[in-house]
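One structure is given here, and the rest of the page talks about it.
Showing chain A:
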Amino acid sequence: MSKLLWIPVAVVLLALPLYLDASWLKAGQYMMIGAVGAIGLTLLSGQAGQLSLAHGFFLLVGATSYSVLSGTDDDLVGLGLNPLLALIGAVAISALAGVAFAPVAGRVRGIYLGVASLALVFLGLYLGQAAGSLTGGTSTGRAPATFELFGFSFSNEGTLIVAGVPLRGTERLWYLFLILLALSYWLAKGAVGTRIGRSWRAVRDNEAAATAMGVDVRRTKAGVFAVSSAYAGLAGVMIVLWFDILKPDENEFGTYGINTSIAFLAMAIIGGLGSIPGAVAGAVVVYGLPQLLTLYSTDLGWFTGSVTPVLVSSFVYGAAIVLVVLFEPGGLAAIGRRIKELRS
Partner candidate 1 sequence: MTTFLQLMLNGLGKGAVFALLALGFVVIFKATEVVNFAHGSLVLFGGYLVLVTKDTVGWAAAAVIGIVSAGLLALAVERLLLARSRHADPFSLALLTIGVDVIITEEVVRRLGVSLPFIGDAWDAKPLQFAGVTLFRTHLVALGVAAVLITAFFLAFRYTTWGIALRAQAENPEAAALVGIRRSRVTASAWLIAGLLAGVAVLFIATQDFSGAGLSRGTHSIALAAFPAAIIGGLDSTAGAIVGGLAVGLVDALSTEYISFAFAKSAVFLVMLVVLVVRPAGLFGTRETTRV
Partner candidate 2 sequence: MLSIRNLRVRYGRSMTALHGVDLDVPDDGVLAVLGTNGAGKSTLLRAISGTLRLHRGVITAGTIQYGDLRIDRLDPARIVRYGVVGVPEGRQIFARMTVAENLRAGGIATKPAERAAARKRVSALFPLLDERADQRAGLLSGGEQQMLAIGRALMAVPKLLLLDEPSLGLAPKLVERIGEAVREIHAQGTAVVLVEQNASMALSVADQAVVLSVGSVALSGSTEEIAASVHQHYLGTPAPERRSLARWS
């Protein structure tokens, strides 16, 4: 995107909490969570060509790590760290979890790797339930510490009024998420354009050539798994803050389950594998659509009977994957590029 275009986009995003109701802000935040996770997956699966269906698992790792590091509950394990430190720690732990999967990633390729990574989702489901002292268990879950930045709390606490609009927890969280998303985006852009990004693409396109140019393929794969997992971990922290609770899944189709992993893959594919703006656009489609349709339909009385907004969005994203593979493997990113070319 052109540099000048960023300014109005930023203005709009910064102004939205002054106008939008909490419901719409919540929906927007959810898309941002999706975007952060999808950026991570598009680096892994798009830039480095490593298919992963384990994103949901790393989300859980991040979510749990944050809750444990910042937690202060008596009956659960909690270190009571400063929330910012806890967030950084959670991202780091998620990255380590990604590295731990590297031996498998180093040996298993392509579609096999995708199926192998599914195992992590099931492991996560089991551990989430079994490690109740960390996750709070599926019965009650555990409340995360409210996020604070240098004493400023991202909750309803205290009064902060901007332009006549009181900024409560939801509005404040919007800005936090916006910062996290912007940071994620900026970091990913920086990585992709330089040495590390080149080594990822080299591993994706031709391992032999990558090796000949001095790229340590094994290490690069482990590294990109770490980076991608770190992003998923951050999305996990965000999801805990968004829900106000960490609740491990009761079955494999929950917040950190198979469907989530597939949804993230769908975002990356629909956006165009490897494209960072594409990943954000994919998140808007896959995570935004059900939220927005639900809100609209409640307002307008759309969708009655068995055709629900969630169902409609599932159809849309299923069809989007099919259409992208059939007609435009570059996804939304390629369509965007083409429009840009047409205009200039």
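We adopt the following convention: contacts are C-beta pairs under 8 Å (C-beta built on N, C-alpha and C of every residue); 3 or more make two chains touch, one makes a residue touch a chain; residues count from 1.
Selection rule, in plain terms: all candidates are chains of the complex that A comes from, given by their letters.
Here the structure is a predicted model, which means the values were calculated and not measured.
Here chain A appears alone, and the candidate among 1 or 2 that touches it in the complex is 1.
Residues of chain A touching candidate 1 in their complex: 51, 103-104, 107-112, 114-116, 118-119, 122-123, 125-126, 129-130, 208, 252-253, 258, 262, 265-266, 269, 306-307, 311, 314-315, 317-322, 325-327, 329.
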